[in-house]
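Read the structure below first, then the notes.
Every protein chain but one is kept in place in this view of the complex.
And then chain A:
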């Protein structure tokens, strides 16, 4: 099973290629949802690596929600916003997250803005 194998894999490159195999298998099995979810995971991994390289944010392997949470707490609002749009996160969940993180950091001014 490719998904399990990809988690055992230490190197990101090979994980990604295993996940690609998983996508192919899911497509063959006509499981659209799983294929799409796997593609999204690959996109997320690539995004996380890019940010890790640029900012050393330590995001790799986190779930989308936790990634956004971390970005917000690091003050990287733009990047979080980008994920929110790219991955079509439901508004409700994102606002919850944003409110919570701003409140925790007591950035009341930012909070006022929306």
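What to note about this one:
Definition applied: a contact is a pair of C-beta atoms (placed from the backbone, for glycine too) under 8 Å apart; a residue touches a chain by one contact, two chains touch by 3 or more; residues count from 1.
One rule holds in what follows: contacts and distances are computed from a predicted model.
For the omitted chain of this complex, the UniProt record lists the protein as "Vacuolar protein sorting-associated protein 33A", which is one of "Vacuolar protein sorting-associated protein 33A", "Trafficking protein particle complex subunit", "Proline-rich protein 19" or "Ribosomal protein S14". Mapped onto chain A, the footprint of the missing chain covers residues 1, 3-4, 7-12, 15, 33-34, 37-38, 40-41, 44, 60-66, 87, 89-90, 92-93, 96-97.
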